[in-house]
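Only a part of the assembly is drawn; its chains keep their places, and the rest are absent.
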Amino acid sequence: MEPIITFISENLVMIYVVVLAVFLGYELISNVPTVLHTPLMSGANAISGVVIIGAIILLRQADPSDFLALGLGFAGIVLGTINVVGGHAVTDRMLEMFKKKK
Amino acid sequence: MTIQLLVDLGYLISVILFIVGLRRLSSPKSARSGNLLAALGMGLATVITLFMPLEQAQDAMIAYILILAGIVVGSVIGWVAARRVAMTAMPQMVSIFNGLGGACAVAISMVELQGIQTAYETGQGVAGGVHFTALMAMFVGAIAFTGSLIAYGKLQGLINDRKVRLPQPTLINLILLLVLIGGITYKMVDPQLPYTLVLGIMGLALVYGITFVIPIGGADMPVVISLLNAFTGVAAALAGLVYGNQVMLVGGILVGSSGTILTVLMCEAMNRSLLNVIIGGFGSTGGAAAAVGDQVAREISANDAAILLRYSNQVVMVPGYGMAVAQAQKVAHELEEVLEENGVNVAYAIHPVAGRMPGHMNVLLAEADVSYDKLKDLDDANKLLRDTDVVIVVGANDVVNPSAKDDPGSPIYGMPILDVLDSKNTIVLKRSMSPGYAGIQNPLFFHEKNRMLFGDAKDSLQKMVNEVRALG
Amino acid sequence: MLIGVLASPTDKRVGIIPESVKKLSQQGFSVVVESGAGEKAYFPNAFYEEMGASLNSREEVLKQSDILVSVEAPELTELTALGDKKIVVSLFNPLVETEFVSQIQSLPIHAFSLDRIPRTTIAQSMDVLSSMASLAGYKAVLVAANHLPGYFPMLMTAAGTIPPAQVLILGAGVAGLQAIATARRLGARVSAFDVRSAVKEEVQSLGAKFIEVEGAQEDADAGGYAVTQSEAYKKRQQALIHDQAVKSDVVITTAQIPGRTAPILIFKDTVDSMKPGSVIVDLAAISGGNCELTQNDKIIQHKGVTLIGNSNLPGEMSNHASKLFSNNCVNFLSYIFPEGKGELDLENEIVKGTLIS
């Protein structure tokens, strides 16, 4: 128990951030029309590519001799970037049909 | 100090862009800009991360080369894949992308975990929270990774629901999950345990991702992808906690929570519970296709139908006896009105023998006050149908039966019909696959241009009206 | 007071129906009915007796009653034979039957002509003209539809498409509006024309197209009735009506100006150019007709066009027409004689308007 309690009180504000973000995520999309389910999923998926931030930090912190870290980091960046770039691009294509009128 | 302020503000702006982006993504009018804003946020966060001061930064040349190379390679692959993919294969693509995001989370967590392992082994202290978080990030990322690949395989038709099956899937999954939780707890309680355990956990998590998705029916894959997307978000957030990085944390949480809700909404749209989707597996009836013999008629939801209509230029409604039975004439007129308000042209194609008495459709549509000018007779309608984007067949059957043209063996061969297949899409509103007055099956239902919207015509039309209105 | 209900020899309607007898007795009147008065309106003697009226011969009814009610005005001889202070309620049509009216003005009776009820909101419940015009408008469409050798509504059938009938209504007063509504019900496309531009909104409120001729004269003091128009206006109007009529399958004319001959709106050459099989119903036939060729109370064929000049369409719907007439009449009587008795208030607008002698 002890370490968890410490963790909680140390990161109390962080926990507020998490709780608020959870509610916010819920509220943001709770009124989405069914037609947007797929594009929204795709867009959210692209956002989940933020992990590349982690990969970048990892590589910047990596020892140049630590090939495992370098390799996995590189892999992470490639994979994450595909997720981000491909995700946003594919979402944009899905949403093209909405631009026509009005 | 001032740089740190810039970094903090930049990250904050990224987060706000994510929030606004997600918000705009959930409304048709602003969805595109929402996507772009989110992408902008991502770009900003990336640039900041590249150049921000970092305490433990080694900033080796090779690292920067790898970073840039990785970004270039990833961008090119992602971009080309996204541009090349066929409209119909987009869900698969999203699934793949999501899987890669999960893999990325696994990759960085493994590195971090090794670092933590070394720290523990060399006796340096590591906060228990960080260790746990990294383990969870790896675990959740791994499920998202392999799960997404399986979902892709199912959607792409590479994995056949009926052939690739698991005996006792629920049991297997339960056991796997317990073993995984046990493993993580074990490692947490005794952090000195060897790194192999971590590798083992990773391996098992990857397997669990597969066994989690395998039992779920192909038709439910969109829901699964959405769920796995939420997983990736959670993995990102956990990784963010490891790095104490706000953008990752908030961005990940946002995706995690909105992805979860989206999954629930998707289940609701199919009138099922999430549990039912995950556990139900094959037992599920919600398949998006109705089969007669070995022919399959594909279904469409009222929502998708609505969007198809809302963004068309010319829509033609073909009323039949089913419209009379459902007394759907007024709602049909309402749909006409709301579409016209949105700049869509709507006409009615009246087949001479539609209904059960001469002029049956005329009587009903006049009752609903449909303008005479909108009624097209057979010849005019068939001309118009060539330039029509969507045909809605409202409870008609025999009068749109293409066998009258193609099949000399058909009892109605030679009868002039409404050539609805000359249009780009057709949607048939009826209650079942049962035939009409002439008692013969209708090949239109199985045509690739056609989608079925089952249910009472009045209800279906009302739903479409509501959905079109919701599109604003 | 005793109300006497007379039969109308040439009209199928009756002035008071059995249902009203009850209402009248509640208000202190008693009622005597000429035997057989309601027969043609499907109100047999028995129905009256059930409601508490007594039956009698025409002579007796004329002799006994204080108030006489008749749809058709009684003969002058009969009126002359009446005693002092008797009250006669009927349709005297005083603006047209001037001679007859001037004769009865010398008699010592009070004659009320229900067709002179003012067109005000308060008087609407006694307004026989409105009730009858409404019946006429409805019936005119039915008669036209019956004479038309085809369908009114649009029908798309296996044997070809039938386009909707084109109906043109000239004069959109009470009858015209009811005709519009009825024709639209039957599925026709309807256009209408009237000199009074205020009517435009009313026409459109019934889903018909209003045909506008610019520059009509209007007289706000005319109490809702139309006034005669200028020459230039009449030319433009004539051309427009011609064009519309030629396209129409059915033309129903209702244009009237009280006390004058009806304006001619459809000329012979228009009828000549109309489609064979078309039908014209002229509700103004009694005051000369809105069509040059109209003959009062006759149905004639002219180059394939059927011309119907029936001046008493409400009489064809004798049952409901009598019911409405009777209700109007009861409302009128209870208005001028509250509680079944009392002096006439000669200052009252409604009394002033309807009292012709």
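Note that the chains are named A, B and C in the order they appear, and that numbering of residues resets to 1 at the start of each chain.
Just so we're on the same page, a residue touches a chain if its C-beta (ideal position, glycine included) is under 8 Å from a C-beta of that chain, and two chains touch if they have at least 3 such contacts.
It should be emphasised that the depicted structure is a prediction, and the values quoted were computed from it without experimental measurement.
Participant: Given one representative per chain kind, what formula describes the whole complex?
Facilitator: Overall, the assembly in this file has the formula A x2, B x2, C x2.
Keep in mind that, in the parts below, only the chains that are shown with their structure count from here on.
Participant: Averaged over CA atoms, how far is the centre of chain B from the centre of chain C? Could you give it in whole Å?
Facilitator: Here chain B and chain C have centroids separated by 69 Å.
Participant: I'd like to verify one number: the distance from the centre of chain A to the centre of chain B, where each centre is the average of its C-alpha atoms, in whole angstrom.
Facilitator: It comes to 18 Å between the two C-alpha centres.
Participant: Distance-wise, how many Å sit between the C-alpha centres of chain A and chain C, to the nearest whole number?
Facilitator: 81
Participant: Give me the residues of chain C that touch two or more other chains.
Facilitator: In chain C, nothing touches at least two other chains.
Participant: Return the residues of chain A touching two or more other chains; collapse runs of consecutive numbers into ranges.
Facilitator: none
Participant: Can you name the residues of chain A that touch chain B in the complex?
Facilitator: Contact set of chain A toward chain B: 3-4, 7, 11, 14, 17-18, 21-26, 28-64, 68-70, 72-102.
Participant: Looking at the complex, which residues from chain B come into contact with chain C?
Facilitator: Listed in rising order, the residues of chain B that touch chain C are 350-353, 358-359, 361-363, 366, 369, 372, 375, 377-378.
Participant: Chain B touches which residues of chain C in the complex?
Facilitator: 153-162, 164, 187, 189, 207
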